[in-house]
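Missing here is one protein chain; the remaining ones are kept as they sit in the complex.
As written, the chain order gives the labels A and B, with residue 1 at the start of each chain.
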Amino acid sequence: MRGLASVSKALDVLALVLVLAAFWLVLYHAPTERTMGDVQRIFYFHVPSAMMAFLGFAIVLVASIGYLATGGRGWDSTAQAGAEVGLLFCTITLLTGPVWARSAWGVWWTWDARLSTTLILWLIYVAYLALRGYMAEDLRMRRFSAVLGIIGALDVPIVYFSVRWWRTQHPTTFIMEREGLHPAMAETLRVSMIAVLLLFVALLLKRLMLERIRLTAEELRGEIETLEMEPPMGPADAGGAR
Amino acid sequence: MIPYLDAVLAVVRKDLLSEWRTREAAGSMALFSLLVVVIFGFCFETQRIDLENLAPGMLWVAFSFSGVLGLGHSFSSERVRGSLQALALAPVDRSAIFLGKMISNLLMLLFVEALTLPVFSILLHVPLLGCLPALAVVAFLASVGFTAVGTLLSALAASSRMREMLLPILLYPIWIPILLAAVRATGGVLAGKELADVAGWIRLIAAFDLIFVTAGLLLFDQILEE
Partner (left out) sequence: MRVDRRTTRRGGAVLEVSGLRKSYGGPPVLRGVSLELQSGEGLILLGPNGAGKSTLLRILAGIHRVGSGTIRIDGMQASFRDADVRRRVGFVSHETFLYDALTARENLSFFARLHGIREAGRIESALRDVGLAHFADRPVSGFSRGMAQRLTLARAQIHRPSLLLLDEPFTGLDPAAAADLESSLLAFRREGGAFIMATHDLLHVVGVGSRLLVLRSGRIVHEEGLESADPMRLEAIYREYAGVGIGGGDG
């Protein structure tokens, strides 16, 4: 735990430094995009956030399978942390997307394939966290949310194909050309990608450690309660204690 | 294999028999579906309803809304006297219980859909006769997927504090992509296209069915265990 805490601290510092560096690069290093102007700079955080959202949801899938297979509590905490942090980045994606859309297409929201997919995923994982919130915290809640975590992830490819075909059926598809990225733009994107990834890992780790502390506290509380309830063992003590 | 199928059929028969006696679920589902159609009729200009875009959306909204009612009832009725525990006690693989519940939910939904279609056709002036077989294929396949994932999630939601409130919140986000596919396929069919012209959507729905029926069979055990 102590080792983990120092790792986490180091990650925090590193993530902070890199995020600041990325900010600087985005503002001063990357050239202004020709057609969209300065608003395009949001792209350096929008795209990495979307990727982190997917990473978070992939963690939910793997951890949910892990939980059902082993019943280990750590898997459940990991799934929860993955969903929460993934949802945070998903929200960032959904908030930065419209800013882009507004200046690119003149509307705040567009039902383009990527944004729509992100929106549906956001809904699925809000439902996942809602389920966790609405159930008493016990083995059943963990199992149920693992089931939902798997089902939600199984839906992702279907969402992807469905939304893509739906958009291509409509004539109003927007093609985002990303070719011919200026070298300075590519460098900036690379740095911001690493910065956001580090931020993701740092947050995930923090969430996991927090959960661990909470669970330990709960266990201790449970032990105190049972100690208070414990009957003084009478002489008639018989049968099965170990 | 025989005891397995026997258990599946026993659950289907039990559900349908209960339903026949009480007419609780299918009755309110059908009525609700009808209401949605009527509400659409009042809300939109029905003389100029867009066959390819608006009509299929209305139809599937009606099916999805009434479907969720039936799914919610399917497991809340098993909790009235605790009978869900008796199902868990049965000496069969628990996927048999899932399959039985899913089939009875599916039959109920198909029944409601069959009742809704003529009303929908007449009230909203949507000609259906010509494309009925193709429409039936689309509706059947999409309903299989809906009830597969819905049965699993209904069992899950029924064991939580929020019960029926939770079910649509869990179900609809997962259902959206297939709703989309069903609406597109239905739109194509209503516009006079052949099934082959909407084969992409049909395949997507079939893939969804396959994935979620399998998931239900494998995961139901985790939910039935209290």
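As a convention for this text, contacts are C-beta pairs under 8 Å (C-beta built on N, C-alpha and C of every residue); 3 or more make two chains touch, one makes a residue touch a chain.
Keep in mind that what you see is a predicted model, and the values were worked out from it rather than measured.
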Hidden partner chain, residues of chain A it touches: 73, 137-140, 142, 218-219, 222-223, 225-226, 229-231, 233-234, 236-242
Residues of chain B (touch criterion as defined above) contacting the omitted chain: 3, 6-7, 9-11, 13-14, 17-18, 21-22, 80-83, 85-93, 221, 225-226
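In this text, only the chains that are shown with their structure count from here on.
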Cα-centroid distance, chain A relative to chain B, in whole angstrom: 31
Chain B residues within the chain A interface of the complex: 149, 152-153, 156, 159-162, 166, 169-170, 172-174, 176-178, 180-181, 184, 200-201, 204, 207-208, 211-212, 215, 219, 222-223, 225-226
Residues of chain A touching chain B in the complex: 68, 120, 123-124, 126-127, 130-131, 134-136, 140, 143-144, 146-148, 150-152, 154-155, 158-159, 161-163, 165-166, 169
